[in-house]
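This view holds just a subset of the chains, kept in their places.
Each chain carries a letter (A, B and C) given by its place in the written order, and its residues are counted from 1.
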């Protein structure tokens, strides 16, 4: 099979569409209480406050996917073209991105219940998969003929090291959460400080 | 962390995808009545008319998000590039845009019930957050190296002043609606006359 | 308010996002029957065949919105820029496009019931609104400084006349369907022969 060079712009547009669906997914859990269901200000306040696990899940999911989109965006600025192998790696990442709101909602519903450990392991393990997606994308994209000339060297090492480090920490978080759910989730969360600041600039 | 200059086009495409999901969200509340549920023209007319709170919510939400998109569009015409700080400010705005249909639906369901004040405060307070989003986006975007050369000066002041003024009025509307729900909502609505006409042109 | 020239590309992208949501909306009514709900091939066939009104609604809605998108696409090829007035006309059209799957589903559910006339009037009246949207878009877009130079003259008249003709026929269809539901729907449907072939080319 010959190398097939494809359109970077369209790959970004398709990815952005999927990111946009995934990031807004959990807003579907918010349904306005019917007129009959809340007969006073107190009851409506109570009904709205009762939505906190849905709100928490939506906020975490939105911020998480936003940061992932920024990293996706950053990585693609390093590329000049895409090939089929990159499209599959990118496809795997998009698959996991689409699934992410679900374990996030499970975690928000169950973190304070006796089923917390299961929810936390599920959540952390999903981030291992997210991280595998970024590493696959890196490996598919970091080949000479796909990377922009000025992107070689320092920035590529920086990105590769961050992605590898992520794998170690997310795996650790998954193991830890089987014994202590909040500790595992905290390790996961601390890693956002890394992703929110990871620098893809070439200067 | 070095400044990371990113792709304005892709940021717009991602934002447009989220705006498109948000603006169409409340149409999901419309389900065709089953064949069995309406056995005559009168019953079907009655069933359709009973959807008025959903229709009202959809219309308000659509027009509101359309005007917000036009302002988002207008502001981005002033920029030549985006950086990470702007991506986060934009992300916060998109988060609030996605949430907006929910308080709109709550308001439409409850404006004529004893829970009207709660619904109105919730609705107006969400617009304080929308306005904070635009102000953050302004502050992140109004820096010398991101703004197009011909956009400096007059147009930037005009936009900044409108956004600041909005904060004052939306805060006032939130306080007022705790005492008189319709009055607060009317203040909110009058502000659309400002946003629908705010001029981002540089001539 | 000075004329504000805006970005045609981004307007198209936002419109395409909303068209994509609207055209796929009715697929949400298809839910796979649970394993327990169909215990034999006969029962599953029966369950699938029972979905015909949903399938009919989906197919009509998809084809209708596809043809509307092609006309939207065709009209925008005539423009070189957009201004705020066009954004509002386009926004009105997108509002109606988003609503269209609902009356389509109502019609598919009720065309063979005693409530057929109500469903048909609702359906035809929505197309009057669709047509108003195209006429508003034409009026907002047909001004000298927005239209591409080579688009003037013949093609603009052809489009304008088709849109005006549409208004007459859809209004007629609405009146007719109050007396004879199928006749009104047939008039509506015949007009697709016009829209599916309307030529926006400038040669």
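Everything below uses one rule, namely that a residue touches a chain if its C-beta (ideal position, glycine included) is under 8 Å from a C-beta of that chain, and two chains touch if they have at least 3 such contacts.
Because the structure is a prediction, the values reported are computed rather than measured.
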item: With 3 copies placed, total copies in this complex; value: 4
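Here is the rule we use: only the chains that are shown with their structure count from here on.
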item: Chain whose averaged C-alpha position falls nearest the assembly-wide average; value: B
item: Same vs different contact residues, subunit A with subunit B, by half of numbers used; value: different
item: Whole-Å gap separating subunit A and subunit B, where each centre is the average of the chain's CA atoms; value: 25
item: Averaged-CA centre spacing for the pair subunit C and subunit A, given as whole angstrom; value: 36
item: Per-residue overlap in subunit B, given as positions that touch at least 2 other chains; value: 13, 17, 20-21, 28
item: Contact set on subunit B toward subunit A in their complex; value: 1-7, 10-11, 13-14, 17-18, 20-22, 25, 28, 53, 57, 84, 87-88, 91, 94-95, 98-99, 101-102, 105-106, 108-110, 112-115, 117-119, 122
item: List of subunit A residues in touch with subunit B within their complex; value: 12-13, 16-17, 19-21, 23-24, 27-28, 30-35, 38-41, 43-45, 48, 58-59, 62-63, 66, 69-70, 73-74, 76-77, 197, 199-201, 203
